[in-house]
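First the structure, in the form of structure tokens, and then the observations on it.
Apart from one protein chain that is not included, each protein chain of the complex appears where it belongs.
On to chain A.
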Amino acid sequence: MSYKSDDNNQLDNWKKSVDSTIKRFPERKDTFTTSADIEVDRLYTGEEDSFDSELGYPGQYPYTRGIQPTMYRSRFWTMRQYAGFGSAKETNKRFRYLLEQGQTGLSVAFDLPTQIGYDSDDVMSEGEVGKVGVAIDTLQDMEQLLDQIPLDKVSTSMTINASAAILLCMYIAVGEKQGVPSKKLTGTIQNDILKEYIARGTYIYPPKPSMRLITNIFEYCQQNLPKFNTISISGYHIREAGANAVQEAAFTIANGLSYVDAAIESGLDVDSFAPRLAFFFNAHNNFFEEVAKFRAARRIWAKIMKEHYKAKDPKSWKLRFHTQTGGSTLTAQQPDNNIVRVTLQALAAVMGGTQSLHTNSRDEALSLPTEDSARIALRTQQIIANESGVADTVDPLGGSYYVEELTDKIEIEVNKYLDRIKEIGGAVQAIEEGYMQREIHQNAYEIQKRIEKEEEIIVGLNKFKLDEEVNPDLLKVDEALEKEQIQSMESIRQKRDQNAVNAALADLKEQAKAADSNLIPYILNAVKVYATIGEISNVMRDEFGEYAGI
């Protein structure tokens, strides 16, 4: 570690930032103590007068120890459980249940047709309507989804990418109907198309027009939804597809840099959009590696934004992130064991300084979670927050020889990948050449082989097995739902002003042809007159073409 003598200066800065933070966000308690009444300090550091510039203080560049000066002593992370299944009405019920149970933000899962811009009655949608999330065809479904949920008080995260612009416009329109101006809306759209090509598969258009839509959103939101996170640059799915911790961090950051480049190229100033960029990471089982990954990612991003892009606003340097525990680490065998895995992973996310967290349900290797399982998952976070004491001091693992060494090593390895991707010509080029996909797939295959050879032990799967597995109760999505959704769409098509729809779609088509216009206002107009997600997407499919995969 490199120690410098300008510690006093840095320490004073941190103390000042603590004072101003506490004024806005008072700490949860006047004094924090352990069970034996030992007082817990806000922050523990090395020897007096020693200072490590690679670590910095919490809330200060390069943010290794966290992006806020007081972290969870003021506020816990946001507990945000991803939910959504079947119809908008049913999902609305689950949302209101979760809010009553103490959840502090919403997170919407959409079904695959919604994510890929198909109406529920499209032939491509058969069998998929309402299966992995809620089906949204028109503004009416969104109105039902958010019924009686005050959008000025609840922040909403939407896992939506290729059709993010359409869903964001629907959210704005519902806000207007509730009397909430768009300036007050808070939340996040995932809007990260690059990882769809790499790992998740819900792309529609080729990379270039997709990047245009994303920068259109950046620009529109900067002016109209200043509190909305315009993108959630996601390593989660990259990890689920088989990447290791280093690859997850590296490919996510590489994608992030592509968005920054695209936005700058479209004429935006880095400090105008970078503060609204958010990240989304995974948490797997190797506890210290995960903690180190989060700390390293923060440091790498801060350095690049400050030193390479010359961003001046410290908000542009801060890597804020959501974490979800690792779905692919869960086993279908002995599903209750998954509660323990989720606890370890959630703890790693908290020790790594996450801003929000989704804990997976024990039954996710078998089906969508039941209400009981979803509640246990939320309770897991609440127990960590309220009972374990890990939130009572900032970055409790900071200064651990092992964690700091791992953090440094991960930074080095991630930078090697970033250099390699730069050589290829950036993330978009690397994706089009299949570079990241191959790296991930190779690792996935190695993992599978290690598990089958029992070089890697998965409890309950290849060791400590039960002779007879008990089948737990699983959530069933009603098969009749697809028909009902299609019927409700048909009735909207009859009720709406068809001329207005045609006009809005024609306007959108014209603007899509002009490469330099921002499409968001035109999509918003189409949404407001109840054009369907399929109709709007098809206009853009005609103009932009479809991505065929590699």
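Heads up, the rule we're going with is that a residue touches a chain if its C-beta (ideal position, glycine included) is under 8 Å from a C-beta of that chain, and two chains touch if they have at least 3 such contacts; residues count from 1.
Keep this in mind: contacts and distances are computed from a predicted model.
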Chain not present in the shown complex, as UniProt names it (candidates "Methylmalonyl-CoA epimerase", "ABC transporter permease", "Helix-turn-helix transcriptional regulator" or "3-(3-hydroxy-phenyl)propionate hydroxylase"): "Methylmalonyl-CoA epimerase"
Touching residue (missing chain; options A:G66, A:G242, A:P369 or A:G534): A:G242
Candidates A:T33, A:Q223, A:N386 or A:Q448 - the one touching the absent chain: A:Q448
Touching residue (missing chain; options A:S367, A:S400 or A:Q429): A:S367
Absent-chain contact - pick from A:T202, A:Q222, A:T380 or A:N518: A:T202
Per the touch definition above, residue among A:K131, A:K303 or A:K422 touching the missing chain: A:K131
Chain not shown, touching residues in chain A: 112-113, 115-116, 118, 123-128, 131-132, 196, 200-202, 240-242, 328, 331-333, 365-368, 441, 444-445, 448, 452, 461, 471, 474, 477, 479, 549
